[in-house]
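Heads up, one of the protein chains got dropped from this complex, but the rest are sitting where they should.
Entry: chain A
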Amino acid sequence: MLSTHQQPDTAIPMNMVEAVNQALHDAMAADEDVVVLGEDIATNGGVFRATEGLKEAFGIRRVMDTPLAENLIAGLSVGMATQGLRPVAEIQFMGFIYATLEQLISHAARMRNRTRGRLSCPLVIRAPFGGGIHAPEHHSESTEALFAQIPGLRVVIPSSPARTYGLLRAAIDCPDPVLFLEPKRIYRLQRLPVARHGDPLPLDRCFTLRAGTDVSLISWGAMIHETLAAADELKNDGISAEVIDVATLNPLDRETLIATITKTGRAVIVHEAPGHGGFGGEIAATLASDALLHLRAPVERVTGYDCPMPYFALEQQCMPGTDRIVAAAKRTLEY
């Protein structure tokens, strides 16, 4: 786990949204090229309070409430990033990120490539994502797979306060554009110790959250918590599950994934997004091509149904629950 990165003497308890806030504070204090922009982020401190206090600490020159326009936010960020600023933009909800696609796909992700390294685009776009908080329509999407296919764009998804802090600091330091997706359902789930000045976390490694020998449960984001709960249940039934937090969808840490299957021979991939075209398919394909002879059962995928996340009256029925994860794990063992 993360203990290697933590210095217990400096660790303070935070929830995930506090960890975002702390990482932004610390990154802005460390580097005055870091600027923050978005809708309602300055005076209001963000609708989830992720940017609270930044305006007071760093002023409106570096903490910018933009006009309401996501394409603008993305384009501003690209322009700033090409000229040496380190913009960290907030898109209020992932459901409103689609107007940024042209800037991300056609420019941010390929500026370095197009100019053969003359210009680059070290921006971070942060967006809360995922369902389960009874939000209005379009506020509960998990469309990470759309972004994970964009070559040149890193896609990072934390699932604990410490990984939020460490990965966000790394994302801001990273010379490449990063989409940083925050699973808002677990924003305030628990306060856990976070080492503020620990080493930044790697942007291309999975995290092994629990070691096991019988089956590998592979997930990311808020679903990590259902997955850990499933591992607990399986343990009660005498089944030892390894839990992998993918955390960085692009680039993907294939070594850790292959290594876990080499050990357990069984894989259950869990994500909230629809299964069809979901990022689980990329992982399954990796296992099929690079770990086939270690697989002792077909790879299971436990995902949302192939529909947009329903408006909240039905959202619980769409999200994978612990029961479905446990059942899938048992199928791999009974195969």
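The rule we apply is simple: a residue touches a chain if its C-beta (ideal position, glycine included) is under 8 Å from a C-beta of that chain, and two chains touch if they have at least 3 such contacts; residues count from 1.
Keep this in mind: contacts and distances are computed from a predicted model.
Q: Quick one: the chain not pictured, UniProt calls it what, "Multiple sugar transport system ATP-binding protein", "Iron-regulated ABC transporter ATPase subunit SufC", "Pyruvate dehydrogenase E1 component subunit alpha" or "1,2-phenylacetyl-CoA epoxidase subunit A"?
A: "Pyruvate dehydrogenase E1 component subunit alpha"
Q: Touching the hidden chain in the complete assembly: which of A:Ala69, A:Leu119, A:Ala211 or A:Ala285 does that?
A: A:Ala69
Q: So that we can see where the missing chain sits, which residues of chain A does it touch?
A: Against the left-out chain, chain A lists 39-40, 43-45, 47, 65, 67-72, 95-96, 98-99, 134-139, 305-308, 310-315, 317-318, 324.
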